[in-house]
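Heads up: the structure comes next, in structure tokens.
Removed from the display is one protein chain of the complex; every other protein chain stays in position.
After this line comes chain A, so read on.
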Amino acid sequence: MSNPSETSEIVLEVTDLKTHFATPAGEVKSVDGVSFSVRRGEILGLVGESGSGKSITGFSIIGLVDPPGRNVGGSILFKGEDLLAASEKQLRTLRGNRIAMIFQDPMMTLNPVLSVKTHMVETVLAHESVSRAEALRRSIEALRMVGISQPETRIESYPHEFSGGMRQRVAIAIALLHKPDLIIADEPTTALDVTIQSQILSEVQVLCRELGMGLIWISHDLGVVAGLADRIAVMYAGRIVEQGDVDQILDRPKHPYTAGLIGSAPAANRRGERLTQIRGSAPHPLRRPEGCAFRTRCDFSTDACLQEPTETIGAADYRWRCFNPLGATEATS
């Protein structure tokens, strides 16, 4: 699979994004200074455990964070336009048109009382002034692209008449209707079986390359991301602790958390032996340790970790946040 050239156009540039939730118990810093970028035709895997802020990062980009959540800093440049400064009206013209989102549960996207045809035709007409016949033709085309057979007849069906995997395909087809520049996919295959997941990953991968879309694939599953993504960003407690090429991150991780995640996958261990595990569990979002949030679970932490680690940038836009990176004796190139 060809990698998108490193010089291709940057579609999305997120800088120091902060999304906080004001709760009676205190300020929950779900996303606390996240920076990354996505290029045309590139697939970025955003990986983290539950509560790490990966989904809120996705929601922040597309402007779906509801109160008490709010943006408290940073910028999100989409093809040069700052989405955080954009009005609700401007966002409406972008959402579903230039930026699309796919959710874990396709029923979040699909209205149970509307047919798939209504969903799709209305989506086309919302952003473009074309005839209904043309909108229908394009909808059928989109369904065919995601591998639904006999789309001419199946478009008349209602969401409940589809299986889980088929519903997710419909949701993806709706996201693809306007050939967006960026798709944010929030764990879309987590609830699906392995064979169905594989079918959907295959469709998404091909479409992303062919149409030159940027794709952010949010997942807790390093295995899925390893097979699909070009770059990986690992989130922990509201921050990206490490990001870079798939091979760099999975073969030579610098952050002890990334190394711990990789080590705890059964595939990284010998059959029947104890798995290497990260001790403890993720801190409560209101009681995160000062400085590096991972230091209480980390085997390498020192007094330096009481300060907040800054981001170090290496070659090929490889970045990490750690005072005691693994393999530090090697050159950073």
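One rule holds for everything that comes next: contacts are C-beta pairs under 8 Å (C-beta built on N, C-alpha and C of every residue); 3 or more make two chains touch, one makes a residue touch a chain; residues count from 1.
Operating definition for what follows: contacts and distances are computed from a predicted model.
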Options "Flagellin biosynthesis protein FlgD", "Peptide ABC transporter ATP-binding protein", "ECF RNA polymerase sigma factor SigK" or "Glutamyl-tRNA(Gln) amidotransferase subunit A": UniProt name of the undisplayed chain: "Peptide ABC transporter ATP-binding protein"
Candidate in contact with the missing chain, chosen from A:G33, A:G73, A:G212 or A:G227: A:G227
Option touching the unshown chain, where A:P24, A:P67 or A:G272 are the choices: A:G272
Touch criterion as defined above, residue of A:I10, A:V72, A:L125 or A:I196 at the omitted chain: A:I196
Hidden partner interface residues of chain A, rising order: 1, 3, 49-50, 163, 165-166, 193-199, 201-202, 205, 220-224, 226-228, 230, 246-247, 250, 260-272, 274-278, 281-282
